[in-house]
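Shown here: the complex without one of its protein chains, the others still in place.
By written order: A and B. Residues from 1 in each chain.
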Amino acid sequence: MIRIQARTEPSSIMKVVSPLLAITLTLIFGCILFSAIGKSPTQALHVLLIAPLADSYNIGEMFVKMGPLLLCAVGLSLCYRANMWNIGAEGQLLAGALGGSAMALYFIDSESAFSLPITLLAGIISGMLWAAIPTFLKLRFNSNLILTTIMFNYIALYLLIWAVHGPLRDPQGFGFPESAMFADSTLLPTLFESSRIHLGIVFAIVSAFIAWFILSKSHLGFQIRVFGSDEPAARYAGFSSKKLSWFVMLFAGALAGLAGVSETTGPIGQLVPNVSPGYGYSAIIVAYLGRLHPLGAILAAVFMAVLYMGGDLAQIEMGIPVAVVSMFQGVLLFFLLACDFFINNRLAFSNQATN
Amino acid sequence: MDSDLIVQILFAAVKTGTPLLFIALGEVICEKSGVLNLGQEGMMLMGAVVGFLAAYGTGSAGLGVLAAMLMGCVMSLIFAVLVLHLGANQVATGLALTIFGTGLSAFIGSGVVGQTIQGFQPIAVPLLSDIPFIGKILFSHDILVYSSFVMTFVLMFVVNKTRIGLTLKAVGENPHAANAIGIKVLRVRYLAVMFGGVMAGISGAYMSLVYTPMWVENMTAGRGWIALALVVFASWRVGRIMLGAYLFGLASIMHLVLQGLGWSISPNLLAMLPYVATVVVMVIISADKFKEKLLAPRALGKPFDPRQMA
Partner (left out) sequence: MKLKSLLVSLGLLAGASIAQSAEPLKVGFVYVGPVGDLGWSYEHDMGRKGLEEYFGDKVKTTYVENVPEGADAERVITQLAKAGNDLIFTTSFGFMNPTVKVAKRFPKVKFEHATGYKLDKNLGTYVLRTYEGRYISGVTAGMMTKTNTIGYIGSFPIPEVIRDINAAYMGAKSVNPDVKMKIVWANTWYDPGKETDAANALMDQGVDVMLQHTDSPAPLIAAEKRGLRAIGQASDQSKFAPSAHIFSVRDNWTPYYIKEVQAVMDGTWKSQDFWGGFHDDMLTLASINPNLPKDVRAKIDTTLASIKSGEFKPFTGPIKDNKGNIAVPANHSLTDQELAQVNWYVEGITDEIPH
């Protein structure tokens, strides 16, 4: 007889074991799935999970891919710790891309050393602004944050598409919905020759450490943690929920905005309608995989980036259709989410069958 | 604009709003029980593809709808087990469900891309369809549209007038109190989530069997997400969801109609309107303290573990 028992304390062993268990289960599922479509399972799993880190070019690309995921996930981790259910990283990222690009286009003929910092700042401020509206609505009118932030994702998306079809469109671009290519002075410098790794990844990792420092070493972080785990106690202690809410939301908005402007001034180099393939949504999964810990988010972002790149490589190297790849990704996420159950619960084996 | 054209536009608004109505009715029940399922798009796509496959295989659109309902239910069960039993985060799990459903639907549907089926034919309701204006707008559709009417009224009654409705709301507002008075919170939530899945399945089948009788990847094109906005827009009231679905339907065809009449209008700014309107509605209802009943279920998105009783 197997029963489920709640643990009195979260298991620290299971915190490590549960993702391993999830990955093992996914590998088994993957073997079945890939055999079923007539592909070699070992080769498929290798291409999906290992090949993305197999050479220097791919590693570089992995960093390019993880940058925006990490920036968004770090901010979200802090929000979720403080019980602010911000689903709006996508919109904040797009707002950052839009605001930053408008500034970059303003500087299109400029060679000033200030153009890049001002462009980045414009992106950050746009992201903060986009986070500030739902925050205000929540604090002033008690609107549900999950739902308002989803609405603002859509509003940002249509605003961006409108801009790229209209005011920000390249006048020399034959009417296609793209902005002009940005001037070199507003492009993020790359870190190495022959790779696309750019300053954005530095921003992302630094921000993860800053968030970690705030959360674990500062009084502010202490307040956030207390709020997240025991709201009445936090109120009793006299912590201002308003102040904390504003802080985490603006912090998250700033990072997501930075992610957006870093994409347009980094690997893309212009404003296009498809700035983000859903980074802001994936970042929610990254934040949870990282257990809402800023440093955990680094690992989780690497993992997600590998998974995305592996999907493309699986098509290139083995002709596995993208549909199969996203099924595999979905199942992997299910297992990861499900196995966390064992952190707080355990299976109890007993000889007596209960009636 | 002559009156014929107005009738045609309203007729089209009902048709366009119907898939939104189905999926939003499911979502509102789910949300009323306190569960937020962001996997709508994935469930809807699975409903669309399985409905099409079944109709294609059996030649019966009715069986297609049944299969789609079943599939939606199965998809919602994956979600339910993860969030209700294993305590996984609702938002993350819902997103994973959409990723999974998008992939799986494309995979199992790859063989029928480009195939055609006989979908549902319109049936004019006797007598009712002869009423001027209203008859054409409401009563010359297909059987799924009529069942959406019936479904709406049944749900209005169940939610507002019956014990089941009270139980549902109790679970969504304060699961611990509900548990204390003997309501099986998890069971109620399971049923609510499964109902949401069934409705998402029908909504998908409506797309692939009625609206455009064919299957192509991603054919729902984000309608699952619009349903989320719609539920908020309707402030969690079943009756208003019907009205809202037709309004959203009208909004999405209005710019096409206006362009045909020679008006020039930015489709992107117009596409933004339903979302802006939803935020405005939310602010208005939230700001009024006397309308607290209209707010989101208080336990929305929060897990409930019956073993952790205070």
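We take it that a contact is a pair of C-beta atoms (placed from the backbone, for glycine too) under 8 Å apart; a residue touches a chain by one contact, two chains touch by 3 or more.
These numbers come from a predicted model, not from an experiment.
**Student:** Pick out which of B:Thr58, B:Ser140 or B:Ser266 touches the chain that's been left out of the picture.
**Tutor:** Of the candidates B:Thr58, B:Ser140 or B:Ser266, B:Ser266 is in touch with the missing chain.
**Student:** Taking the entire complex into account, which one of A:Leu70, A:Leu168, A:Val275 or A:Ile298 touches the absent chain?
**Tutor:** With A:Leu70, A:Leu168, A:Val275 or A:Ile298 as choices, the missing chain is touched by A:Val275.
**Student:** Among B:Met214, B:Leu230, B:Val279 or B:Ala299, which one is in touch with the chain left out?
**Tutor:** Reading the full complex, the residue touching the unseen chain is B:Met214.
**Student:** Determine which one of A:Ala89, A:Leu145, A:Ala283 or A:Leu313 touches the chain that has been left out.
**Tutor:** Considering all chains, including the one not shown, the answer is A:Leu313.
**Student:** Residues on chain A that touch the omitted chain in the whole complex?
**Tutor:** Missing-chain contacts on chain A: residues 42-43, 46, 50, 57-58, 61, 64-65, 165-166, 174-178, 181, 194, 196, 263, 266-270, 272-277, 308-309, 312-313, 315-317, 319, 321-323.
**Student:** Residues of chain B in contact with the chain that isn't shown?
**Tutor:** Listed in rising order, the touching residues are 5, 8-9, 12, 16, 19, 106, 109-110, 113-114, 116, 207, 211-214, 216-221, 223, 252-253, 256-257, 259-262, 264, 266-268, 271.
Everything that follows uses one rule, which is that only the chains that are shown with their structure count from here on.
**Student:** What is the distance in Å between the mean C-alpha positions of chain A and chain B?
**Tutor:** 28
**Student:** Which of the residues in chain A end up touching chain B in this complex?
**Tutor:** 6, 85, 87, 137, 141-144, 146-148, 150-152, 154-155, 158-159, 161-162, 165-166, 281-282, 284-285, 288, 321-331, 333-334, 337-338, 340-341, 344
**Student:** In their shared complex, at which residues does chain B touch chain A?
**Tutor:** 36, 78, 82, 85-89, 91-93, 95-97, 99-107, 110, 217, 225, 228-229, 232, 266, 268-269, 271-272, 275-276, 278-279, 282-283, 286-287, 295-296, 300-301, 305, 307-308
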